[in-house]
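After the structure tokens below, expect a handful of questions from me.
Only one protein chain is missing; all other protein chains are in place.
A, B and C label the chains in the order they appear, each numbered from 1.
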Amino acid sequence: MNEKIKKVSRHINQNEGLIFEKSSPGKRAFELPPLDVPAADPTKALGANHRREGVEGFPEVSEIEVIRHFTRLSTWNHAIDLGMYPLGSCTMKYNPRVNEFVARLEGIATEHPYQPQELSQGCLKILRLLEKCLLEITGMDAITLQPAAGAQGEMTGLLLIRAYLQKQGNPRKKVLIPDSAHGTNPATAVIAGYEVENIKSESHGQIDVEKLREQVTRDVAALMLTNPSTLGIFEQRIAEIAEILHAKGALLYMDGANMNALTGVTRPGDLGVDVMHLNLHKTFSTPHGGGGPGAGPVAMKKILEPFRPVPILVEKESGRLALEPVRPDSIGKVKAFSGNFGVLVRALAYILAYGPGVRQATEDAVLNANYIRKQLAGVYELPYSLPSMHEVVFSDAIQKKNGVNTMDIAKRLIDYGFHPYTTAFPLIVAGAMMIEPTESESKEECDQFIDAMKSIAEEAAANPELVKTAPHTTRVRRLDEVGAARKPVLRWKPASPRSEAAG
Amino acid sequence: MRYLPKSPAERQEMLAAIGAKSIDELFSSIPERFRLREALKIPGPYSEAEIIQYFKDRAAENSNGYTSFLGAGVYNHLRSVVTDTIILRGEFLTSYTPYQAEISQGTLQAIFEFQTLMSQLTGQEVANASMYDGSTAMTEAVLMAERLTGRQRVLVARSVHPEYRDVLKTYAKNSGLLVEEIPFAANGTVDQQKLKGALKDDVAAVVVQSPNFFGVIEPYAPLAESAHASGAMFVVAITEAVSLGLLRPPSEADIVAMEGQSFGLAPSYGGPFAGVIASRDKFVRQMPGRLAGQTTDSQGRRGFVLTLATREQHIRREKATSNICTNQALCALAATVHLTLLGKEGLREMAEQNLSKAHFAISELLKVPGVRRTFDAPFFNEFTIELPRSVKIVNSQLSREKIIGPFALGTPYPELTKHALVCVTETTPRAEIERFAGALKRALEQPV
Amino acid sequence: MESTTISHTSELRKTALNALHRGLGAKMVNFGGWDMPVEYPSSGGLIAEHKAVRASVGVFDVSHMGDIRIRSGAKLGGALAAVQYISMNDASKLAIGQAHYSAMLYPEGTFVDDVIVHRLGEDDFLLVINAGTREKDINWVRENTKGFDCVVEELSDAYTQLAIQGPRAVEVLRKLTDADLSSIKNYWFTHGTVCGLKNTLIARTGYTGEDGFEIYVPSDVATSERVWKQVMEAGREFGIIPCGLGARNTLRLESKMALYGHEISDKINVWEAGLERYCKMEKGDFIGRAALERAKAAGLSRTLVGLEMIERGIARDEYCCCNEADEKIGVVTSGSPSPTLGKNIALAYVPPAYSAVGTVLYVEIRGQKCKAQVVPTPFYKRVRKAAAPSVS
Partner (left out) sequence: MAYPKNYRYTKEHEWIDVKGDLATIGITDHAQHELGDVVFVELPKPGAKIEAGKSFGTVESVKAVSEIYAPAAGEVLEANGELHNTPEKINSDPHGAAWLIKVRLSNPAAVSNLMDAAAYEAYIAEKGKETSA
């Protein structure tokens, strides 16, 4: 479509520019109440060398333009609210609106982290109840709600392990990570000061326990295990794995990314896990919001409790709650203030909505995944035959014969009104198609997804070119990622003979 | 259950299609002995009304009806209802990280606009798609400086937010980073002699905050000079972003780490906020976090993608520049909408009101017998005053008059137990400032 | 593989069986310059003929099809080289006795014609082409094989070509030949004695989407009529009936087989027609290859989809397709009621954006917008017996 044409028609071919391109001096979208004190002279108050004359390039537009601009942009997104979003390992479930409502309440959203704790009992009670619920769900002994996201939760967990081992005289050198693990695990291990040793999965995609026995030495601090694995398969010998580690004084870390498969059905604590993080934006329905904010609470066994990051939530004898800023053995602070409170509020609202009935959500999630697996088996190749939990991983082996790969099929799904599944991950499956429907999908939605996948398989055989050039229905077609990386344009600049940034 | 779109019959149908007799069969891979027999002991299920009531009850146990003079890294500013209207749209609220560019152009373009706004504000060439918050952003900025210089010593001004420094220490502990603190001079700014003394050719970064934790504005030029003279990077942290509407940006800085909470994000008891890292083009490949880049599609239309992803953990694994996966997209979007609403004029005006109110407040407070100004240096909307007695005691008296007193500096700075950090923004009415001054007077008149 | 281009020669051409068709009271039409039977009211007409082929067996006179034989000259390999150059499929993969679907392309990557290439011998190929494009095709082949050491001869008039089609065709033909039919896989052929005629070409090919055979017998009237009658005789117990071009068209449409001048033409390229799997870019250069490379890079602007009418009305060739917004988005290439499905179906070119199965669009039928929906193709798929595996 011609960039010059500014007419706005149906959203898929709508042509909304950058907000900066709508700017014109003198337009306003916001007015402040009149100043009720004498105006200070900035130059006098700050000194000329500190003074700034407005921000160069800042937009000047009206309120309606702001509303329209962002509303139009929003129509270019796919979202859970629009349809199934089967991204494997991302648990794109429904985000209840009551969560948003309560997080914005006067007295919740308005509270300052430094206000006196006797004036914060409401906030602290919310944190306390969430702690209790998550401990019951994970079967652990202690927890911290501090980490801002899953990745920071991972780091916190490893720092706990490090501190614990350090206290015993030797932090040890290595962290074992399965080849099926998410890329964050190794990145985190390094930031926590550990070397990474990969461990190979055996033919069924499970951890090779016999090999593990050999790999677990006195140098090993911990094993980072995702369970169910990124293949959507439950690690059946996890208890044995824990024993092997414990026998050598090492600990078992569990990546809780896939907790949506276990909640209410089994508890990591009972499986021998020593420490784990939860992704509240996955299992506990807080919105992904296009990539954050999240929260990554870390639950742990007693032995790790003394090392939790500060502040620590404690119950005073009087029954009053307090955040304690200092603990002798604490690993320190991982984030300013007291965690992503707003996200924690939403997660609690979700848990309260289900209560013990949260098990039903887990069952439905697993039911959906297995239903899709059954209907698509044969149409797409199943690289691993072990039973699926909350997600199922296919591969593009059959379609590859016609030169159609997992990414092509994923892009074609867009034309059928679905968000693509996770492609090219886990790394141990060539041409992986990782599908996680979550419990939020009705049978009808699952059936439509299945029909779409079948139809695409037919197209891949009959008319590969059609699939290879998908998507065809989006506002933009496949984008030039190579060009974007070779000559990065990372901000708008006023159009000028030299600068092409405005495109 | 209202969130679950299946009837019992449909569940049976699907089980039949799978060929399973019962739902338990689907969990057969979990060893029998580990399967929960009894229900979880958690409250619920609650109806929507009950959930709302529960949180309203909690809200009632907080600080309703109090006037606060707290800042110290979290600020109360005007927010337009338009911001929430936008970020509550399902297309923004319920979408994932924009890896599939073709159906994420909304999020991607918004991030690109955010990056542009942040670059303009900070006087830097490039800004990322946001980080967890200011404290982690500052830490990541230091780690970035370490990668760029290959040096391991970091000098951090003691006038940098105490919690930011704590977070940095936590990360530093295991990355072999040596963190040393530089004291502040009598006027509250960084002690430049001490800084020069500590600077050697092994220093990766000099980190200052401005306005600093005492509200004092740091002079960038000389600090940058000394840092660069010894080949160290000059890192500037900013906790009160509104100040940039009136203050010259730290264009001397190599890396700027900023907290974006002041831009349309509620205090929310400490989070979620949005950190920002801004820097120079030449350093971009060492910059942590996500970046949206402009490109074109097969038909030559402008579009946006996440780019330079190879810096990220999901590609680099153990070689990643950071282990951060989520940014704070929705918070960044809120900030983008908020700043777009404010615009050039609105932001300037908001900053000017903060300045005026703060200067009005200090003049009122200094009229109170026994109250003295701690630092004689320019400030924006926060300033430090000295009281004749411990701030904690005074604050407990103030709270009887429904005033949440200023931040007591005694905890992070033992030598400043009688010193208080007062914050006043455009949201604080003149009457409340005057009431505060009066209450303070009464409090100080009372015998200890 | 037939053409509807109307020939301008005042005198219509006739097959050796023309008198016989008229004798059977067939409804005759001018088809690409040929006087051909469109249906046989005596045998129940189009629908009955169509159903006979799907359910049992029917016989077609397709003698109007053209035949081009290409043999190597002095130097061996000349024929293969020539065929490789003028057609898009990879003839080097053909075993002797095997045939495949292919096409001759213009340098633009669009269609001269589609063909069935038979490999008679190491250096001997038979190309079966459309009736209406005979002259064009033969000239094109002669023109473009000049550079190769091969001999090109047209045999079109030498044969009467009968298509015996339907699940029971094999049983009918078995009674008339000594050849072991069960050993002939789909798209393979052999030579055997048929109705006493030695060395007759028997190919397990067709244009109906059913199992079936095409036999090539001498084109004198006497022999042709004799063979026809013997086929009818042998087929009687299976209810064989003569079938016209009408049924042939509905049968191929249900099976989404391209028809020159409709789904394929000099305006349509291989990718658009969705015939990628018969186009072997990797085999080396051939006429049209370069253009196809470019077209691939440029991306698809339209693609062939199957439509099923939701609202009443039959979509015919050339009818427009439009979207809700009433924008014209594509055109129907063939359309008809489907006797097998009892629905009105059509093939149409639309932008890929409208290609997803389930997409609703509209066909303009005499000024009326009629709702249609994209459905999976082929509309009809026969249940294959192990004996006759797929070509692709």
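Observations on the model:
One rule holds for everything that comes next: a residue touches a chain if its C-beta (ideal position, glycine included) is under 8 Å from a C-beta of that chain, and two chains touch if they have at least 3 such contacts.
As the structure is a computational prediction, the values presented were derived from the model and not from experiment.
Contact with the omitted chain, checked across A:Val314, A:Val482 or A:Ala495, is made by A:Val482. Note on the undisplayed chain: of the listed residues B:Met1, B:Ala185 or B:Ala309, the one touching it is B:Ala309.
Considering the full assembly, B:Arg285 is the residue among B:Arg2, B:Lys41 or B:Arg285 that touches the omitted chain. Interface residues of chain A facing the missing partner chain: 481-482, 485-486.
The rule is simple: only the chains that are shown with their structure count from here on.
With centres taken as mean C-alpha coordinates, the chain found closest to the middle of all protein C-alpha atoms is A.
Set against the Cα centre of chain B, the chain with the most distant centre is C.
The highest number of C-beta contact pairs joins the chains A-B. As a whole-number value, the distance joining the C-alpha centres of chain B and chain C reads 70 Å. Centroids built from CA atoms put chain C at 54 Å from chain A.
Annotation: 20 Å between the Cα-based centres of chain A and chain B.
Shown for chain A are the residues that touch two or more other chains, namely 477. In chain B, the residues touching two or more other chains are 298-299.
For chain A in complex with chain C, the residues that touch the partner chain are 9-10, 402, 415-417, 451-452, 455, 458-459, 461-466, 469-470, 472-473, 477. Only residues 271, 274, 276-277, 296, 299-300, 303-304, 325, 351-353, 355-358, 376-377, 392 of chain C touch chain A when the two sit together in their complex.
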